[in-house]
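Just passing along the structure, written as structure tokens.
Of the protein chains in this complex, all but one are displayed in their positions.
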Amino acid sequence: MRAGISPAGVFGLVLLAAAAAGSFAFLEMPLGALFTGSAAREAVAFVGRFIPPETDPAFLAKVGWAALETLAISLLSTLLAVLGGVTLALPAAGRQGPLARQAARFVLNLLRSVPELVWATLMVLAAGLGPFAGTLALALHTTGVLGRLFAEALENTPRAPAQAVTGLGAGPLAAFLYAVLPLVAPQWLAYALYRWEMNIRMAAILGFVGAGGLGALLYYSLSLFHEAEASTVILAMLAMAIAVDGASAWLRQRMAG
Amino acid sequence: MSAVPRDPAALPRLGWTLAALVLLWPLLRLADFEPVRLLDEGNLRAMGHFIRGFLPMETSHDFMALLGKAMVETLAMATAGIALSLLLAVPLGLAMTRGLSVSRIGPGRRAWIGTLVRALVRALLAVLRGVPELVWALLFVRVFGLGASAGVLALGITYGGMLGKVYGEILESTDGRTARGLLEAGSGRVAALFYGLLPHAGGELVSYTVYRWECAVRASVVMGFVGAGGLGQLMDQSMKMLNGGEAASILLTFLLLVLAADGLSEFLRRRLA
Amino acid sequence: AAQAEDVLRVSAIPDEAPTELQRKFAPLGAYLEAETGMKVNFVPVTDYAAVVEALATRKIDMAWLGGFTFVQAKIRTNGTAVPLVQRAEDAKFTSKFITANDGIKGFADLKGKTFAFGAPSSTSGHLMPRYFLGQEGLNPDKDFKNVAFSGAHDATVAFVQAGKVDAGVLNASVWDKLVEQKKVDPAKVRVFATTPSYFDYNWTVRGDLDPKIQAKLTQAFLKLDPANPAHKEIMALQRASKFIPTKAENYKGIETAAQAAGLLK
Amino acid sequence: MGFSLKGVGLTHANGFRALRDVDLRVACGERVALVGASGAGKTTLLRVLAAALRPDTGRLSLLGTDPWDASPATLRRLRARIGLVHQAPPIPPRQRVVTAVLAGRLGQWPLWKSLASLLYPLDPEGARHQLARLDLGERLYERCDRLSGGQLQRVALARVLYQQPDLFLADEPVSAMDPALSELTVALLNEEASRRGVTLVASLHAVDLALRHFPRVIGVKEGQVLFDLPAGQVREAQLRELYAAEGSVPMAGLAVLPDAGQPAAAAPPPLRCA
Partner (left out) sequence: MGFSLKGVGLTHANGFRALRDVDLRVACGERVALVGASGAGKTTLLRVLAAALRPDTGRLSLLGTDPWDASPATLRRLRARIGLVHQAPPIPPRQRVVTAVLAGRLGQWPLWKSLASLLYPLDPEGARHQLARLDLGERLYERCDRLSGGQLQRVALARVLYQQPDLFLADEPVSAMDPALSELTVALLNEEASRRGVTLVASLHAVDLALRHFPRVIGVKEGQVLFDLPAGQVREAQLRELYAAEGSVPMAGLAVLPDAGQPAAAAPPPLRCA
């Protein structure tokens, strides 16, 4: 009689738990401090400084403009990344043979392992200071991320529909469009919209390349302890993120019908 | 033969496409989108010069010692951060999943409670990840002082928000017929999750979690802010100084860690399959 | 803050790379340990605000602050933060405007160019240059094509040297150090303007630190003597000729400038 | 305590009226076959009986309760007492047979037991017993995507047998099985229902099986009940009308039916209502 989960599986789980416990021990984290009275007082005092948000019209106009710029940069970079990600995800999911799979995976890993900041520096040199460099930097890193997520979603998708269509003699691209895309589309859409939301927040990087946007504004106000202003910026970012989140939920619900 | 009705979806589809194209133009202008700039000779030279600076890689003894220490710290912080974020993400992600909602198939008159709870959880997750890491970090500095604790907690909270949302969406995007069948047979939502959704979505969940861990390894911003050190901070610094040799060594470390994470993800998914 | 009695927790604003700060601090830390009999713990960070926040909430005892960060810390601690000492050089500090662009000869040529400050809360890398630019009739937010915050002084030099920006500004002390260490190519990057002098960096402690320890610390700094070979390395690393006592009033000017430049509300 | 429907109507989300004004009363322990053309509404009706789809009009009582008026906890308990064999088995491809079968009791097991059983199957003997009745005992630890169509359908059946519901619903439970196995399976369902004294409703395309094994046969056409008769009283003309909806369907397929006048073979069930 075979057990439900293999000994190797149990061993793996134990190993993961041990890694987590070991990490906490190594870092000597006094998590208890979180539940002391002074922690609560400090937290309340900190949050109190953010209220009420700054509503000076001139500042609001600045935030509005920065929000538009952020929207443009994040949306364009995500669109570019979706195109790049899909192109690389198809071979990376092993649909064009093992060699193409390894090659595509390596490219994705490389794109992803180079942090946004490094891409930003490279792109500033390549395209000059400004929003365009920020867009490219985010697009490159995001391509690596989306490519990997797309590829793994593909690999986790049932194969029968695609096999049925290739069984009709269809080419790989046609089989993908007719039998795989309808299955992975909700997941891909979720990942793409989610990455868009992340890119809205890529704060420090965009400021670093002089692209402005909400991120730079936030970093600036926090550095100067202008918490009321920071609070307005955070609210603007939150509003955008929640809008994207809601759009994601709505779109996918519509797809599921 | 009577005429075939025209595709009813065609007109809306055309409309949306046109609307998207019309919207794209101002965005391109706002983002200063000029790809020709990439071909500018001066720019190409500047970038070429910078990339040439990547070699030789920095391998001095001091730097390698620093790198090794940063790597160990980074691994520990990433693992601890992800562990904390799971505590938040798992329950909230489950609460957000419509496919596990008993009330959606169940007694309709209470359905609004479920809808409300899901909306609230969604909003809570959005706030957790929407408040910038730096703000969380500053908050926790007030509790723990400078050091890894504040960074790991800030990481745990923002990543909790992200993981929770993604978990929920993954569970919703998978084939829900099995889980629905089980709920219809009276099973509870947790049991339906384990018997009905995880067999479909397990691989996807594992793969995303490992990816987040990998992000935590790269997470420079928060860690550096509060003096927790680690690879991210080292990278930030080498990059700001445009020190190519150091950057190349750190990049190689990142690449190795990412490859390792990728391998782990694949191994785990294969075990699950 | 119970365990704080035998450990002195120290940090510094990251106006230079945190690892560089740590390297600079090591011998000074050992010296202070010997002088006070306390264990000295140094935490390097990458964010100015985190240092101020930690000092204001008594999570650290002493910090190396810039003029502007000191003003911020003073406000946040309701005026209790105590500046102990500063370097003689800090009493007449300046910032250097640098460029690698042949077309830039003076402030007037900066219009429509890209420009890099250090960190937003840096005194010598942002506040004072912005203040003096304003007096020259330049508003960075309107007159420059693009403004970037490099985050640290040495990063600003790297930006300018690589052509990422047309011009930038950094503090004189770091500039001199980089020139000395040949980290910048003077043929490429040159100084085209210098600000008038102002008060900058100091060592500040939290107000409720035991006055006896405060006194010991002040003494230890003032005792440092470049003629003493044991002290020479410490002084060289700190780029100090000698340490002098300082007081909060010295930074009134900075506070005014910050208000004028709109950085303080 | 079987179930009753009064004026039940159901419109799908896209506006399609799948059930209209269905009146039905089935007593505890009855065994009923549903027959009807493709798209007539059999699956929809069974899902309404499983408290999985909520009708927009009419009144519904299952095992004595109105599911859509009950508290969530009551509804859940009710559902645990109803078992539906789906037309297309909704079983995750990579799941193992034993897990798929044990899932039948999820509504009855406490949570810890459900979870523990994932790590180590707690009642493989019970699962094997039900599988063996369907001649599949030796596939206990196989993955479900390694089974043939008929084998997978038997796994889905074994799950509901293992659930031991008080209201046993089956949607085309033998569509993927060969004639001999179909015969065996339909007989088994009837025997199980009689022995346990529970109510059984099965939709069947094989009219001969319906007529031979079930005491009562209901014909569904375009979302309505066309006839509701003891098996012995179903006439060929009625079947002809039932399937005639499909335009110009040749009726040759019905020629094979046994003489419709022949009485159903089943013995009267010993009523032991749950």
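Think of it as A, B, C and D in the order they're written, each chain with its own count starting at 1.
The rule we apply is simple: contacts are C-beta pairs under 8 Å (C-beta built on N, C-alpha and C of every residue); 3 or more make two chains touch, one makes a residue touch a chain.
Remember, it's a predicted structure, so these values are computed and weren't measured experimentally.
Colleague: Quick one: say which of D:1, D:27 or D:184 touches the chain that got left out.
Modeller: Reading the full complex, the residue touching the unseen chain is D:184.
Colleague: For chain D, which residues touch the unseen chain?
Modeller: Where chain D meets the chain not shown: residues 12, 14, 16, 35-39, 43, 87-88, 135, 142, 146, 148-151, 154, 171-172, 175-184, 187, 205-209, 212, 243-244, 246-247, 249-254, 256, 258.
Colleague: List the chain B residues touching the unshown chain?
Modeller: Those residues of chain B that touch the unshown chain are 1, 4-5, 7-10, 13, 175.
Colleague: Just checking the interface: what residues of chain A touch the absent partner chain?
Modeller: Looking at chain A, the ones touching the missing chain are residues 160-161, 163-171, 173-175, 177-179, 182-183, 185, 255-257.
Keep in mind that, in the parts below, only the chains that are shown with their structure count from here on.
Colleague: In terms of C-beta pairs in contact, which of A-B and B-D ranks higher?
Modeller: When the contacts at A-B and B-D are counted, A-B has more.
Colleague: Name the chain whose C-alpha centroid is most distant from the C-alpha centroid of chain C.
Modeller: Farthest from chain C by mean C-alpha position: D.
Colleague: Indicate the whole-number Å distance between the mean C-alpha point of chain B and the mean C-alpha point of chain D.
Modeller: Here the centre of chain D sits 44 Å away from the centre of chain B.
Colleague: Determine the centre-to-centre distance between chain B and chain C, using the mean Cα coordinates as centres, and give it in whole Å.
Modeller: So the centroids are 36 Å from each other.
Colleague: In chain D, what residues contact two or more other chains?
Modeller: 99, 118, in rising order.
Colleague: For chain C, write out the residues touching at least two other chains, lowest number first.
Modeller: Answer for chain C, listing residues that touch two or more other chains: 47, 49, 57, 150-151, 162-163.
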